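Please read the structure below before turning to the comments.
Excluded from the complex is one protein chain; the other protein chains are retained at their positions.
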Amino acid sequence: MIKKASEINELTPWQEMTIGGEIYEGGTASLVNTGDWRTATPIFINDKCKHCMLCVPFCPDSAIPVKNDKRLDFDFMHCKGCGICAEVCPFEAISFGKGKK
Amino acid sequence: MSIRERLSGNEAVAFAMKQINPDVMGAFPITPSTEIPQYFASYVANGEVDTEYVPVESEHSSMSVCIGAQAAGARSVTATSSCGLALMFEMLYVAASSRLPITLALVNRALSGPININNDHSDSMGARDSGWIQIYAETNQEVYDNFIQAMPIGENPEVRLPVMVCQDGFITSHAVENIELLEDEKVKKFVGEYNPENYLLKKENPLAVGPYDISPYYMEHKKQQAEAMKKAKKVILKVSDEFEKISGRKYGLFEEYYMEDADLALVIIGSSAGTAKAAVDNLRKQGKKVGLVKIRVFRPFPMEELAQALKNTKAVAVMDKAESFSSCGGPLFAETRSSLYDVENRPKVINYVYGLGGRDITVSHFEFIYDQLNEIAFTGNTGQIYRHIGQREKDGDTNEL
Partner (left out) sequence: MRKNNIVEIRWHGRGGQGAKTACLLLADVAFQSGKYVQGFPEYGPERMGAPITAYNRISEERCNIHSNIYGPDYVVVVDETLLSSVDVTSGLKEDGAVIINSEKEPGELRHLLGGYNGKIYTVDARKISEETLGRNFPNTPMLAAMVRVSNIIESEKFLEDMEKSFHHKFAGKPQVIEGNMKALRKSMEEVNAG
């Protein structure tokens, strides 16, 4: 009976929505494809990256995945293209240009 | 069976709270509701309840405490009056829209200004559209009984709405009168445990409460609330039936007093209904067909039922203990007259605003009002519809009635 957030959208009638807008699972923001909103795109230059991890906490959308102490390429489903990562990178390992990629 | 006692209205509410033993109380004092958290604090200190008693710095916070606690899965209560309710205003809407069945003991007091500590209904009437169920009491007995019924109503999964249990400040809150209390076990069994299906502390199922609602969703959630309020009517009646079984005391959405054959009727809320009943008694002895309807449940408003109760009357006076400054009548008047719109041969209806800021209303005032209704019924001429009673006038003092 209880609907997951992923099962509710802008076509769902009131009878089928959760009471009071309650959301019965965690981390539902990851379901939303905010990458769609991007008009400029950061490019990760692996060769120059020292993996200092400064870009990771600066990213407002948690769109920089990290594995085994190494940052990976951007999560473009969620990156909105704000460019903060390129701005804070001390090693010019992120370039930033117009376009969706 | 029941326990004969004499208690003030505030003592009665605090005692009901003790018997229920809620999980959390958000506590902040304001006249005339201060005694409720005060008495309850002594129950906490004496170990008679195991409620988490949270003293806060404002009513905005006491309601916030209740919201957080109730969302976490704890049954929570608070008490307030007047400006305290006004300061909660934002959080009242949050509680209702988050569908958290908190119970609030409201001791009705005039809302400033001019600043005044005495009774009228301007505080709760101001919050009438916040999405709370509102139940009013005439006596200390009724406020005790209503408080015990509040949780089974609000927590019903079909309803899931907060409940405001209202009584008249000082007039019942500070007046000692006879009361019949129920045994602790009976109350505990009747109210039961609070078992919401989902709550923040349910570790198997993470939950977010009160998220931002964009316009594609907001209207649907408001429609849900409106439907829940409609369903509340049925649940209120079911709970009162069950309450009658343990107490012998019968409650409905309103009480009808000599309405079977009444030509002239009052519609009224709260303690002054008792005073009006004395006027009805006097006039009935003179053979006059008068009666009254005392509204118990104002939200949800018993529109069809009230129309049924009033449909055979000739003239009705609706008594508002609150101004709405609509320039054409108080809130109870607007609702009552609206409910009569679909009645064939509907009665003439007038409005009296009375009792503001503790202004007393007596049996003689009510006899005067019935007299006015008699004239309206006889002449068919309503005259001035929106009236005030009890205030001093240049050409005669209506208090001298």
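Should a chain be cited, it is by its letter among A and B, assigned in written order, with residues numbered from 1 in that chain.
Operating definition for what follows: a contact is a pair of C-beta atoms (placed from the backbone, for glycine too) under 8 Å apart; a residue touches a chain by one contact, two chains touch by 3 or more.
What you see is a predicted model; the values in this text were computed from it and never measured.
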Contacts of the hidden chain among displayed chains: B
Touch with the omitted chain, as defined above, among B:56, B:72 or B:363: B:363
Candidate in contact with the missing chain, chosen from B:121, B:160, B:277 or B:314: B:277
Chain B, residues in touch with the chain not shown (by the definition above): 6, 32, 117-118, 138-139, 168, 170-172, 174-178, 271-275, 277-278, 282, 358, 360-364
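Everything that follows uses one rule, which is that only the chains that are shown with their structure count from here on.
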Chain B-facing residues of chain A, complex: 2, 8, 10, 12-14, 17, 19-26, 28
Contacting residues of chain B [partner chain A, same complex]: 97-100, 160, 198, 205-211, 213, 216-217, 219-221, 223-224, 227
